[in-house]
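With one protein chain removed, the remaining protein chains of the complex are shown where they sit.
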Amino acid sequence: MQFHDPKNMAVSIIIEASELLEHFQWKSKEEVERYIKENKEEIQDEIADIALYLFELADNLGIDLISAMERKLGKNEKKYPVEKAHGRHTKYNKL
Amino acid sequence: MQFHDPKNMAVSIIIEASELLEHFQWKSKEEVERYIKENKEEIQDEIADIALYLFELADNLGIDLISAMERKLGKNEKKYPVEKAHGRHTKYNKL
Amino acid sequence: MQFHDPKNMAVSIIIEASELLEHFQWKSKEEVERYIKENKEEIQDEIADIALYLFELADNLGIDLISAMERKLGKNEKKYPVEKAHGRHTKYNKL
Partner (left out) sequence: MQFHDPKNMAVSIIIEASELLEHFQWKSKEEVERYIKENKEEIQDEIADIALYLFELADNLGIDLISAMERKLGKNEKKYPVEKAHGRHTKYNKL
């Protein structure tokens, strides 16, 4: 099996992550909150862009991303206190 | 509603994206492929780390990430030829 | 003239930039300040790592980085108020 250029996809992921971060650049916590409320759709699209590349990369590598997340979460829970990791657990196991 | 520090989460996302990219640094396409085959679990964990932060951020902002991806994909399909975007479509609509 | 793989060098720059940022991850302004005071040499090395790659890339592309900075600063001063850009001016023109 040949992969569809995972290095370039990883580059795309970091560039999209930078575009998301750019929205919050030089803003205080309060300014970030106000900004997100006023620019909800744009932020949503930036997050979706990262996710689209991430799922595409996972798919190209034959990785089931949701299972990979559950497995990684299990590892994290062994390393960190249950309470900290717990909040995360409800996020995607309903998918 | 108050968000749980989205700026710091966006910072975490880009740091995790950098850790993924680091695995492929200075490697040719062939070297990347071999490397992935020999380090599948590690790569899987790196991708899962990005996804975990991404889902957590989306959750904190009250964004349904899967719907956001579908909406963004719809926008992309209007901007780009159907063929290019098509490959992506099968990735997560089975979730 | 052939360049020595500027794409891989740009990848190295962003990875080093991420390593610097990682030191400040999840820290408040006060925590960052204390952290820097207590880890001065490490921070210094991280900044130096980015600079080393940046100068090497510039050198590979036949760019005189100091002149490029002066030129870019001139452009910025046209775009932004003198006061904002002024602080920057003293930084490297003593080199």
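We call the chains A, B and C, going by the order they appear; numbering starts again at 1 in every chain.
Everything that follows uses one rule, which is that a residue touches a chain if its C-beta (ideal position, glycine included) is under 8 Å from a C-beta of that chain, and two chains touch if they have at least 3 such contacts.
Please read all numbers here as calculations on a predicted model, not as lab measurements.
Novice: Could you please point out the subunit A residues that touch the chain left off the display?
Specialist: On the side of subunit A, residues 8, 11-12, 14-15, 18-19, 21-22, 25-26 touch the unshown chain.
Novice: Hey, which subunit C residues sit against the chain that's not shown?
Specialist: 2-3, 5-7, 10-11, 13-14, 17-18, 20-21, 23-24, 27, 29, 32-33, 36, 40, 43-45, 47-52, 54-59, 61, 63, 65-66, 68-69, 71-73, 75-76, 87-88, 90-92, 95
Simple rule for what comes next: only the chains that are shown with their structure count from here on.
Novice: Taking all residue numbers at the subunit A to subunit B contact, is the shared part over half or under half, that is, same or different?
Specialist: Mostly the same residues form this interface, as more than half of the numbers used are common to both chains.
Novice: Any idea how many Å lie between the Cα centroids of subunit B and subunit C?
Specialist: The answer is 27 Å.
Novice: Centroid from C-alpha atoms only, then distance subunit A to subunit B, rounded to Å. What do you get?
Specialist: One centre to the other, that is 5 Å.
Novice: Which subunit A residues reach two or more other chains?
Specialist: 11, 14
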